[in-house]
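Every protein chain except one is present and positioned as in the full complex.
Letters A, B and C mark the chains as written, and numbering starts fresh at 1 in each.
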Amino acid sequence: MTTTHVAQFSVPFTRHLESDGTAVGALPPFAGNPVDLVPLYRGMVLARIFDAKAVALQRTGRLGTFASSLGQEAVGVGAASAMAADDVLVPSFRDQAAQLWRGVTPVELLLYWGGDERGSDFAGPREDFPISVPVASHVPHAAGIALALKLRQQARGVLCIVGDGATSKGDFYEALNLAGVWRLPLVVLVNNNQWAISVPRSAQSAAATLAQKAIAAGIPGEQVDGNDVIAVRERVALALERARSGGGASLIEALTYRLADHTTADDARRYRDDAEVSTHWHGEPVARLRAYLVSRKAWSRDDEERALADAAAEIDRAAETYLATPPQPVWAMFDHLFAALPAALASQRAQAIAGGTGDA
Amino acid sequence: MTTTHVAQFSVPFTRHLESDGTAVGALPPFAGNPVDLVPLYRGMVLARIFDAKAVALQRTGRLGTFASSLGQEAVGVGAASAMAADDVLVPSFRDQAAQLWRGVTPVELLLYWGGDERGSDFAGPREDFPISVPVASHVPHAAGIALALKLRQQARGVLCIVGDGATSKGDFYEALNLAGVWRLPLVVLVNNNQWAISVPRSAQSAAATLAQKAIAAGIPGEQVDGNDVIAVRERVALALERARSGGGASLIEALTYRLADHTTADDARRYRDDAEVSTHWHGEPVARLRAYLVSRKAWSRDDEERALADAAAEIDRAAETYLATPPQPVWAMFDHLFAALPAALASQRAQAIAGGTGDA
Amino acid sequence: MPDATLVEAINFALARAMQDDQRVLILGEDVGKDGGVFRATDGLLARFGPARVLDTPLAEVAIAGVCVGLAAQGFRPVAEIQFMGFAYATIDQLLNHAARLRSRTRGRLTCPMVLRTPCGAGIHAPEHHSESGEACFTNIPGLRVVIPSSPQRGYGLLLAAIRDPDPVVFLEPTRLYRATREPIMDDGTALPLDRCFTLREGNDVTLVGWGGVTREMLSAAERLAAEGTEAEVIDVATLVPLDAETILASVAKTGRCVICHEAPLTGGFGAEIAAQLAGPGLLSMLAPVERVTGYDTIVPLSRLERHYLPSADRILAAVRRTLSHG
Partner (left out) sequence: MPDATLVEAINFALARAMQDDQRVLILGEDVGKDGGVFRATDGLLARFGPARVLDTPLAEVAIAGVCVGLAAQGFRPVAEIQFMGFAYATIDQLLNHAARLRSRTRGRLTCPMVLRTPCGAGIHAPEHHSESGEACFTNIPGLRVVIPSSPQRGYGLLLAAIRDPDPVVFLEPTRLYRATREPIMDDGTALPLDRCFTLREGNDVTLVGWGGVTREMLSAAERLAAEGTEAEVIDVATLVPLDAETILASVAKTGRCVICHEAPLTGGFGAEIAAQLAGPGLLSMLAPVERVTGYDTIVPLSRLERHYLPSADRILAAVRRTLSHG
């Protein structure tokens, strides 16, 4: 018998900041001066305060179901800060941290989660996709965008974010495989927060890592500490550079933890222990970077107070604007359906405007 | 920075018979006595003659579109001969070699390909699935059957066969992942014949091997020489034993080559060189095993003539029976739709019987 | 006789079916400890154990496809798809496999599975959580499509669906899940899967619909009664196979019909009922049939959603139009 080994793989893991904020070895150039990390810190704080506000609005009946990113802010901020302005973000429904960094406004996010489509017509990153609620169904879109960029020979990349649960879906895999064989400028970032609603990571796949899903697509796959914003930013930046320069697609699994309920409609105590959650507060990304900044004298208690106050003020203002935004007119549901409303629909539109009781 | 390697993988490849039929090292126990390999040889010959007959019937307008397995007989026969009678086969549309071995009759196969549903009501392996024309959509079924066997705590396994093209599909992957995490008694065998109609293996995936698709599902994956019936049988048997004894799912990629057109409706010269095809005639499975048997004095020219004649006679008889089988009555399309025909359909059934011109 | 909401009644039916028949299995996302995002499977894991209540990976195609394999092996899988917006991915498996396994094997293998999914708008849910896509399933031969509109009908129809030897898509209007409570007979009695339910008798006009809009039909009927117009209200319940007879008999009596559903108008299943009236029912018709449905638009997000949903007012206006004809 001949048994030979025809292919070998391994999955690397990267971390720069230990869970207590200690740096391990030399940091990447962008992090050389701790002061340069302050915007990342502020970005995470903004996301956290936004989430808290959104949850509060939901609890008081002024917002729809909302998915908090509590504890996962480093994934979004690390990734978005690694993007060039003209890269394209294709986010999932828990990626407000990345969206805010990219220039989607808190008002727009609140409008969306408050049930107003105008929230997805954001003025900032016009080519970024709106969030995808159907899990993983946006990965093919990201591949299509990446194909567009490649066909136009633009040095731009696409970043698509999905959850750990999303890696079980066929569309995730089809898109990854296609992006691999077509060498598309696509980076898929798995926000592995260990839970898909009530289903723990261990019940989602027998794969030891989610990064190794890349091997099936013939592309590089790696793990990163998802609570370490420096590591996330570094690895995503490298992957995006490779993508932009013709090196093809890759997959990054960011290891983090969902500290909140799945959404405001969820009660996580039904299926997971508070004790498990408590242990994960240790090492959460905001405290981690703060500890590092403080240890490097780049951040003070005053800075912290001011940053929190600034962020809270910004979000409060946004909430007010959101709450003061009148709903769209009834005909909005018709007027954006097609480039031009087919004649067959004119009478329905008229009927809707008449409160549904006119002639159809 | 810490970069560690958190997971390692490799893909083994197995071959027992060189392409010229020379054995490499010790053969597995079932192949210890060359005479015991004769049934495998006959199985491959039967499939080849069946295919030739089916193509001939199609060319003369007496069969529908047909997918020949020319050159890939070792995959089907090797795999099917590794199965226990009460294992379950979930075949693709090019798996007549496996089906014939399992006891589906040539008449049933011809009926099916001739456009008669009764061909899928085979008398032999009653739990085996009919072939799946929609590529890869049967892998979830195979997982479901495997789950059934596991829930009943039966020591039985399921073998599902797919093509190389099928490994790009989401359902293939979803089922593999699910079978992995549920440790289902499932073996998925990829018949990698290098082409999916006109799309070569290299355009299907950037993965260096298709066996490594297993890594994404956290299950063992391996390659085998798919033109070596001994190797195929051995590796599938081991995988099925592991499956039956609670060891979970696995994936085997059998490397072979499609010597024929994709189907009788295809003209492969549009997209691949004859020269490529010619090189692959060297090492094809039937000649390979014959060379080995002859070298071990287990097969003679007389044996060969008799085997060919016997197989041809069997297939000719089957073709006659097929051609003499009257079509089903019109109402067959209604009578198998539901356990009991809903009242709402009674008038349609009556109308169809009346040639469609009665009252509906 | 406990009081129950629709979602509790679904839960009772699942428990009853599992208790009565060892072959019944539950699978889906979060159906285990979490008891399903709407709690339809609450308590079943604790009661029947992990071999009968299976949390699946997040993979709808596999969920549907695994059911086909299980069903062919003699189990009676009942899968939950978390929202209808995620059930479209299963059409491939339902149409190409589940609905034809019996037919394509001439009865050798069968597919007694149920695919349950919440549907419809009206609960201020996020994007993609408010679909009424029944018309994607109603032109698939070999498939039954059922949608209950009350706790007791939910209970009885789900039991019937699970006991049915063929595949059934079972749609559950989310806005009815907790809308009302009623006393439930949890005695294992199934309801027929080929029959409409006449919820109210009347001679003047027939209101026929299903799912979420049933409440609006009933409330319109009450308001009409106050004006002296007696509406007959029919809950179709089983869309396929359709009990056209009951509807035709009603319209033969009333001569007028308003068809109501939440799904978009064009190509909606209401058209099938209208087609019955244009065909066998034509000679009964005293006025053009009216359809009061969702508009041919994407269901708006929550802020505009109520303008999309067919209201009792819209139904009333349609009834008045039919009454205005000779």
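Simple rule for what comes next: a contact is a pair of C-beta atoms (placed from the backbone, for glycine too) under 8 Å apart; a residue touches a chain by one contact, two chains touch by 3 or more.
Please read these numbers as outputs of a predicted model, since none were measured by experiment.
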### Task
Would you list the chains present here that the left-out chain is in contact with?
A, B, C
## Note on the structure
The one residue from A:Asp51, A:Asp87, A:Glu174 or A:Asp266 touching the chain left out of view is A:Glu174
### Task
Specify the residue from the set A:Ala23, A:Ile145, A:Leu251 or A:Ala265 that touches the hidden chain.
A:Ile145
### Query
Per the definition of touch given earlier, which of C:Glu8, C:Asp30, C:Asp186 or C:Asp296 contacts the omitted chain?
C:Asp296
## Note on the structure
Filtering C:His128, C:Arg178 or C:Arg320 for touch with the omitted chain leaves C:His128
### Query
Thinking of the whole complex, not just what is shown, which of A:Ser137, A:Ser198, A:Gln212 or A:Asn227 touches the missing chain?
A:Ser137
### Message
I need the residue numbers on subunit A that touch the omitted chain, in ascending order.
### Response
90, 117-118, 120-122, 126-127, 129-130, 134, 137-149, 151, 170-171, 174-175, 177-178, 181, 332-333, 336-339, 342-345
### Task
Go through subunit B and note every residue touching the omitted chain.
64-65, 93, 112-117, 133-136, 165-166, 168-170, 196-199, 203-205, 265-266, 270-271, 327-328, 330, 332-334, 337, 344-345, 348, 351-352, 355-360
### Task
By the contact definition given up top, give the residues of subunit C that touch the hidden chain.
61, 85-86, 88-89, 91-92, 95-96, 99-100, 103-104, 127-128, 131, 133, 135-136, 138-142, 239-242, 263-264, 266-272, 274-275, 277-283, 285, 287-291, 295-298
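In the analysis below, only the chains that are shown with their structure count from here on.
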### Task
Tell me, please, which two chains come out on top when C-beta pairs in contact are counted per chain pair.
A-B
### Query
What is the distance in Å between the mean C-alpha positions of subunit B and subunit C?
40
### Between subunit C and subunit A, distance of the C-alpha-averaged centres to the nearest whole Å
35
### Task
Name the residues of subunit B that each touch 2 or more other chains.
170-171, 174, 177-178, 181
#### Entry: Sequence positions of subunit C contacting 2 or more other chains
57, 59, 61-62
